[in-house]
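With one protein chain withheld, the remaining protein chains of the complex are depicted in position.
So, chain A:
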Amino acid sequence: MATRHDTAAPPVKEGGAAPARASADAAPTEAEQRHRARLSRRWQRDIRWSPYAFVSPFFLLFLAFGLFPLIYTGWASLHQVELTAPTDMEWVGLRNYTRIFDDDFFWNAAKNTLTIGIIATVPQLLMAMGLAHILNYKLRASTFYRVAMLAPYATSIAAASLVFVLLFGRDYGMINWALHQVGIGAVDWQNDKWPSQFAVSSIIIWRWTGYNALIYLAAMQAIPQDLYESAALDGASRWRQFLHVTLPALRPTILFTVVVSTIGASQVFGEPLLFDANKGASGGAEHQFQTLGLYLYEQGWVNQHLGRASAIAWTMFLILILVGIVNYVISRRLRASS
């Protein structure tokens, strides 16, 4: 019997379960060979293209809701166009960009974004580190604490901000009441520059500290326990253990949280919008806590200047890329120095 061992199933022994192949005793015909080749080609195509089909939903969505808006925004930023008539575009070239240079409101918003970003991010990450360090010890009900830390993150920005607005109220707010008890006069949290920025930052801090703490905690738990044991044997205090064991091991994680927080800080929007005493997204009576995100929103959706808003969006995008490059350079330096 001429059997092609490379394609046929192994011969079935007597009493085997599988039925014998009908064509097992004949050489494959021309047609069958073509059929097999076709199957094989299909199989190879399948292997080759299926992965793309599987990942395509994301990219199709990205094309529709990511890339197209990006390009359209760029196109719109070169025009004078209003939300009331989005198809009615008038070419103005780079005017929307050049005017940003002497737009006081833009630079005011950029400054506010930076200061709010710093006031919010630095204490946030320090506190997160401290909390994670404490949670890393054996604690009773540690799961409870960990879940509790994540609770602010799970709360909606809107709900949190509205509560904070009440707390920070000038006349009837709880914080001013407490300050009054210790003899400090009322602070106008909404209308004064630094108090308002601090108040907005506090909402961000409240919301993100637990989240970052959990990231730190996860990284801390990956540090081998024996490092601590040997440090303890050497007589290192807990503080020294933290400085010399925990911190160096966390370096990549810290970098990660710094990058993520920087991106988050440059896009701050919900908190100042809802902290606003009026509805215009103007970030306070003197724009004292108007961030770039708010300014963009104000130009686009309140004042309906789509062209200007698009130019602001692209400028923000370029600034973010700059920030990204700075981050990258710093992190490379850090890695090189370690």
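A few notes on this one:
Please note the rule applied: contacts are C-beta pairs under 8 Å (C-beta built on N, C-alpha and C of every residue); 3 or more make two chains touch, one makes a residue touch a chain; residues count from 1.
Please note the rule applied: contacts and distances are computed from a predicted model.
The chain that is not shown carries the UniProt protein name "Cellobiose ABC transporter substrate-binding protein", picked from "Sulfite reductase (NADPH) hemoprotein beta-component", "Cellobiose ABC transporter substrate-binding protein", "Dihydroorotase" or "Xanthine dehydrogenase family protein subunit M". The residue touching the chain not shown here, chosen from A:Leu214, A:Val245 or A:Ala311, is A:Leu214. Taking the complete complex into account, A:Pro57 is the one of A:Pro57, A:Gly93 or A:Gly183 that touches the chain left out. Take chain A: the residues that touch the chain left off the picture are 54, 57, 60-61, 80, 82-87, 103-105, 165-166, 169-173, 188, 191, 208, 211, 214-215, 218-219, 221-222, 252-253, 256, 260, 263-264, 267, 277-280, 282, 285-287, 298, 301-305, 307-308.
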